[in-house]
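Only a part of the assembly is drawn; its chains keep their places, and the rest are absent.
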Amino acid sequence: MIDVLSAASSNFLSPTILAFVLGALAGFFRSDLEVPEAITKGLSIYLMLAIGMKGGASLATSGVGLDVLPGLVAAIVLSFFIPLVAYGLLKFATRLSTVDAAAVSAHYGSVSIVTFVTATQFLTDIDVPYEAHVIAMVALMETPAIITGLMLARRGVASRAKGSLFTPDMVREIFFNGSIVLLLGGFAIGWATGPDGMKSVSPFFIDPFQGVLCLFLLDMGLVAAHRLRAAQSLTLGVVAFGLYMPLIGAVFGAAAGLLVGLSVGGTILLTVLCASASYIAVPAAMRLALPKADPGIYIPLSLGVTFPFNVLIGIPLYAACIDAIVN
Amino acid sequence: MFQKKKIEVVVEAVYLNRVIDAAVKAGAKGYSVIPHLTGNGQHGVRQGRGLSGAFENAMFISIVDKAIADDVVKNIHAAIGEAIGILYMSDVDVIRSEHF
């Protein structure tokens, strides 16, 4: 059984979370500390490839059957569906324009890979196993929310101005974006080579993983603080949305996870995915497809509000609740 | 020396390809790109942090013949649409006229 308090405190005392807090404090006090962008990108490539490989190798051990299908379908459905809920809430509770609300909602249907990775680390720390194919869910959930978001945005546009929904560069951005390639590609590599093949690269991809995550979260703390400082378009209502929307997403995720028969660990991860908001793939797609939507709203909200909330409070909270329900 | 026009565009990075296409279609024979720029304007500080490219600017530079300069400007302007960016033009002298 997971104890919510001890889970939260072990979370708070892990080097990764403390590194995030350090970065956030440094950013908040306007330290000149800065992780070069090339390093940030390099670390994120590493993390995505490594988590993919780990999942693939573990799938090679556990084998794969048709029983993973319900989970994968659930992931896609959730990504399509959650933006509808988010959009409804935003139109009800805030004054965002249609296009801004649609853009924000797409972010909440999609996922934050770093939040997910932090959650897997949390589960490893407290010795809770999870299904390998959850990693495939991450890749599957990135994109559908974008489609829902764009369709919601069209409600605000006169019908004759509606061009084709997707331009070629957007399609590429959506289906072949770096994260998906690395996650699924790493997954395939891990699966093809199996745990034996992974052994040769594990001193690079497995052993230092948590340390790399630590460095990466330091930078995420800096970035989140900077984004929040620079955010001028965030109203109180919107900030509140960034705090309660993860909880709502979490409820859908937990329900779906239990429904399709995921383990406790797998359900926690699906919950985290639903609770998290994208800040890499979706913003880029939104700039191309909805230039009118203000990036000064959706990026600080997802990166500066929801991301810290999930990493600091959300993950242990979801874990404890799901554990309480199941046991 | 021959008089040409230099067109410079500072635009959010995700729109760079559209600007390039627009310029080339209007007859620009070449261009240069400064891939990372920070900036500030009506849309607030833009500094490429946060991995998404959504806060990155790039600078597009093209030397074009006077005869097509207005077309190139118009085309780029249309391509940018509501994206974040600015465009300006100035006079330059070149040695090899046929290159541009």
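The first chain written gets the first letter, and so on, giving A and B; residue counts start at 1 in each chain.
What we mean here is this: contacts are C-beta pairs under 8 Å (C-beta built on N, C-alpha and C of every residue); 3 or more make two chains touch, one makes a residue touch a chain.
What you see is a predicted model, and the numbers here were worked out from it, not measured in a lab.
Q: Which formula gives the number of each chain in the whole complex?
A: Assembly composition recorded in this structure file: A x3, B x3.
In this text, only the chains that are shown with their structure count from here on.
Q: What whole-number Å value describes the gap between the mean CA coordinates of chain A and chain B?
A: 34
Q: Which chain B residues qualify as touching chain A in the complex?
A: Going by the criterion above, the answer is residues 12, 14-15, 17-18, 36, 43-45, 47-55, 81-84.
Q: Please name which positions on chain A make contact with chain B in the complex.
A: 37, 40-41, 44, 169, 222-223, 226-227, 230, 232, 279-281, 283-284, 286-288, 291-292, 295-296, 299, 303
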